[in-house]
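Please find one structure pasted underneath; my questions will follow.
Yeah, one chain of the complex is gone here, protein chain that is, but the others are all in their spots.
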Amino acid sequence: MKKQIRLRVNGMDRTVEVAPRTSLLEAVRDQLGLTGAKLGCDMQVCGACTLLLDGKPVSACSFLAVDADGSELTTIEGLAAGDRLHPLQEAFMDCGALQCGYCTSGFILTAKALLDEQPRPSEEQIKDYLGGNFCRCGCYQEIIQAVKKVAGI
Amino acid sequence: METTEIGKSVRRLDYKTKVTGRAQYLADMSVPGMCHGKILRSPYPHARIVRIDASKARQISGVVAVLTRDDILHDQGIEPFYGPVFKDQTIVAVEKVRHVGDPVAAVAALTVDAAEEALRMIEVDYEELPAVLSVNDSLKPGAPLVHESVKLPASGFADLAELKPVEGTNICTHFRLNRGDIQRGFAEADRIFEDTFTLPATQHSFLETHACIAQVEPGGRITVWATTQNPFVVRTQLANIFKVPVSKVRVIVPYLGGGYGGKVYPKVEPITVALAQKAGRPVRLVLSREEVFYTITKHAAIIKMKTGVKNDGTLVARECEIHLDTGAYAEIGPRVAKKSGYTAAGPYRIPNLKIDSYSVYTNKPPAGAFRGFGVSQSAWAVESQMDIIAAALKIDPLELRKQNGYDEGDKFVTEETLRAVGLKECLDEVAKSIGWGRMEQWNNGTVEQWSRGENIKRGKGIACMIKATITPSISSAVVKLNEDASLSIYTGTVEMGQGSETVLAQIAGKELGIPLETIQVLGVDTDVVPYDLTTSSSRSTFHMGKAVQLAARDILRQLKQIAAMEYGVPEAQVTFAGGKIRLPEAQLDYSDAMFKRFGMQGGTLVGEGQVKTSTKNEFGEKSTSAFWFLAAGAAEVEVDVDTGRLKLVKYATAVDVGKALNPLGCRQQLAGAAITGIGQALFEEIAYDNGQPINPNFVDYVLPSLGDMPETIDPISVEVPDPNGPFGAKGIGESALIPVAPAIANAVFDAVGVRIKDLPIKAEKIFLALEEMKAKAR
Partner (left out) sequence: MNDFEYLEPATVAEACAMLKRYGGEARPYAGGAYLSIVMKQGLIRPKALVNIKKIQELKGIRFDPSEGFVIGALATHRELETSQLIREKLPILCAVEREVANIRVRNVGTVGGNLASGEPLTDLAQVFLALDARVAISGPSGDRTIPLEELFVDLYQTSLGEEEILTRVIVPPPPPATGIEYIRFSSSSVVDKPCVGVAVRISLNADRKTCGTVRIALGCVAPRPMRAQGAEALLTGHPLSPQLVEQAAAAAAEECSPISDLRGSERFKRGIVRVLVRRAMAVAYDRASHASTLRLRSGQAGSA
C-alpha cells in the first residue's frame, strides 16, 4: 500500500508516493529525477548512494523512503548556489579528486557533512569520516587533499 | 582565454558536469515507452537444460516479453552464436548452461517488480552434469568438456588468427613462443630456479554495473545505449547477431562509471537487443552487483617458471608454462594468454625461451580483460622469481633488474627492436622515492608501539614490467572548425574516467593554438563519430591523440589553402602562431579566413585524421606493439610477525609516459592503477564453492579503501618520448597496476623472509609461513 511522504529536498518541499519497501534512493532518482546519487553496491558499503538526511550521510540504497517522512534531504544537485559551486565542488575539480565520477556525489556530500560538523578536521578525522566511501578509480589522495583545502588545513 | 598548453596540468573538461551530479550515466537515462529487463540465471555450474516452460511467466501482468532459447534458435533473423574471438557464446543458454549465472532466459516487463516475478515463474528442468571447476580438473584426461565443439568466426582479430581451440579438450588456446635453444640455455646456466606462482580470479568492481538500453525500430534499425569501452566492436557483433548491416546499428555511449577492461566486447547488449526486439519496445537492463560477478572476471592463473641464471646474475634461459582460467567462454581469453606468453620473459634479455601459455575453459564465470591483462598475471611470477634469484645469488634486486633489463635498441622476445625504453629510468625513480638500500631509523619506543614492541618488521621491494598495446589497430578522428573558430572533436574514444576528453582537446588546442574553453569533445555515437577499435590497452592517448593531431593539422592545411587563395599569397608564406594565420603583411583570425571562404557567418571546415598501426615496424620487422609500456613500482611494508598483518607504508610508481600531456591526469592514472593493484595484491579474490561465487558483493569482496592507503603513494612520470606518439606521448592507464603485487611480495620477503607465491598476500598466508619458519627454527 502506497504512502504519501513529505520531504524538504534541497530547500524545496516535495511530496512523493512510495510503497513501504521503496528505498530513499529509488524515490529520489525515479520520482524526483535527481540522479546524482548512484546505486553502487546496494549494501551500504560503497557510499555511491550517499544522501544527507537532516544533514547526516546515509546510504539511500538501504534507507526506507517512508522512514524519511518529514526529513530534510540534501543531494548533490542542491549544493551549488546557481552558477556558484560549493567550495568542495571547486576543490574536487582543482585537486583532481575524481576520474569516472560515479563515487563523486557521495564523497562530496560526506565531506560536506563532516565540514558542517567540524569545520577544521584533522587529517585523521577526514580519513575516518570518508573511510567508508569507495573510489575504484583510486583518487583517495586527491580527495583528502581537496577536503583539506576547503578546511584550510 | 589562454591558448592550450600541453605538459601543464589543466582542469578536466568532464569535471563540472560530474561534480554537480548532472553527468548522465546509463542507469540515469530512460527513453519513452521503455520497459525493464531482467535475466534468469543458471544455479548450476554445468547442466543440460531439459525443459523450459515460460508460459506462466508470460501471464504475469505487465510482462511484455519472455526470451528463451526457442526465440534465438527459431528466428531466421538471429545468429545465435557470437563472441569476440570464438563464437562460443549465445544470447541465452541453448543446450546447456556452463557456469553459475549463465543467462537462461530474460524478461521484459513494464515494471522491475513484474519482471522479477516473471523470472520466478519460469520453470526450468536441468540435468546436472559433472563440472570442471579448476584448470587442473579441466586438463585431466577424460575431463567433462565445457564445449563439445567451438564455432570459429569467418574473420576475426588479425593478431589472434593462429590460435584455435584444441578439439576434444578444454584447452581454449595454446600460445607458443620459442627462442634460441632452451636445452643449451639451461646447460649454460650455473643455477636453475623452479617456482610455481598462482593468482585468483578477481572482479573489476567498477561502481557502475553493466547496463544497456536497446530499441529496435520496425524496419530493423537497432539503437543501443551501452556501457561499453568499444562501441564499434559491439556494433559489429550486434550486426552479425541480428543480421543487419553495421549502418543499421547505432551504439551510443554515455560517460562510464569505470571500465578497467570489464566493459570491452559485448556484455549485456545482445540480450537487451533481443528482448527489445521481441518486446517491440525499448528495454533497459541494469545488472545488479551480484550479476556483474557472473558476467566478467579477471583470469586466475597458475604459472610454472623455470629460469637458468649465471652466477653473475645473467639470465640465460627460461621455460614457462602458464594456465589461465578463462571460465566458460573464451571472451578475450586467447589474447590474455598470448600477452601473458609474450611477457613471461619480463622486461629482460633472455636468449633462450620456451613459453607455453594456455587459456583453459572451466565451468566458472567468464574471465576477460582486466587492466593490464596477461601481464599482471605473468609479471607476478617474473618479478617474484627475480627476487628469489637475487636472494640466492646475493645480488641487489635493483641491480639484478638493471643488469638484465632492456635498453633502447634491444630485441624483444619476438626479435623486434625496442625503442623509447624508459625501463631503467623508472627503476631508478622508484628506488630513489622509496629510499632503496636505506632502512630508516624508526622509533620503537612510542606508547602505541609498546604493545607491539619488536613485533613489527619493515622491508622494501621493487618490481618492473614491459607491456604491449593491441596491434594492429585503427583510430580515426574528425574535427570541425566552426565559423567562430571554436572546435568540435568527434571520436570513438570512451570517457570512462581516464581523462581522454581533456587530453584529446589539449592536443587539438595545442596544434591549432586555440583555447581549451572553445573546444567541445562530443560523446560517442557510432552514427556520428568515425571508427575506433577500442578504448582499452592504454591506447587512446597514443592512437586517438595522434589521429586528433592529424585532424587538426588537416584543418591547418585547409586554412593555409584558404588564406593563400583568398589573399593571393604563396602557401609557403602562410604560417600559424598563437591561433592566428600569419601572412607576410598581415595577421588573420581563423574566423576571418572562414568568413572570407564562406562569405557569411557560417560554414565548417572538417579535418580528418587516421592512425592505423601495422604488424611491421619501421625496421621492417614483425611488430607486436605500436609502442612499449615500461614501468616500475617499489613498496615499503611493515609486517606484524605475530599476526602476519601487513601494512603498506609507502608505495612509489613510475611509468614511462613518453610525454605527460596533462601531468595531473597522469598522476591520477598512475596512483589510481596502483591502488587497484594494492587491492589485487592484498586481499581481492573471488571465492568459489562448487562453482558458485560466495562473495559476489562488496561486503565480502572488499575493495581498497582510504584506510588501506599507505601514507604516500608517489606517482612519477618518466618521459622517454615515442616518436610516433602525439608530442611523444605513450599510453599510461594500465602500467602502474602491474608491478604492485610482486613489489609488495618482495618487500614482505625483505621484512620477514617469507616468500608468498599465491595472491592475494593475506595476513593468514604470512602468519602460516612464519609459524612454519618458527617451527623449523626450534
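Residue numbering begins at 1 within each chain, and the chains themselves are lettered A and B in the order written.
Going forward, a contact is a pair of C-beta atoms (placed from the backbone, for glycine too) under 8 Å apart; a residue touches a chain by one contact, two chains touch by 3 or more.
Quick caveat: nothing in here was measured; it's all calculated off a predicted structure.
Note that of B:159, B:501 or B:640, the residue touching the chain absent from this view is B:640.
Within the complete assembly, B:682 is the residue of B:118, B:682, B:716 or B:738 that touches the hidden chain. In the full complex, chain A contacts the hidden chain through residues 1, 3, 19-21, 42-45, 47, 50, 56-59, 62-64, 66-67, 110, 113, 128-133.
Residue positions on chain B in contact with the hidden chain: 447-448, 451-452, 640, 642-643, 645, 679, 682-683, 687, 694-695, 699-700, 702-705, 707-708, 760, 762-764, 767-768, 771, in rising order.
Here is the rule we go by: only the chains that are shown with their structure count from here on.
Chain geometry summary: the mean Cα position of chain A and that of chain B are 30 Å apart. Partner chain A is touched in their complex by these residues of chain B: 9, 11-12, 14-16, 18-25, 27-28, 204-209, 255-260, 288-289, 496-499, 664-665, 667-669, 671-676, 697-699, 703-707, 709, 713. Across the interface of their complex, chain B is touched by residues 29, 34-43, 45-46, 48, 75-77, 79-80, 85, 89, 92-94, 96, 98-105, 108, 127, 130-134, 136-144 of chain A.
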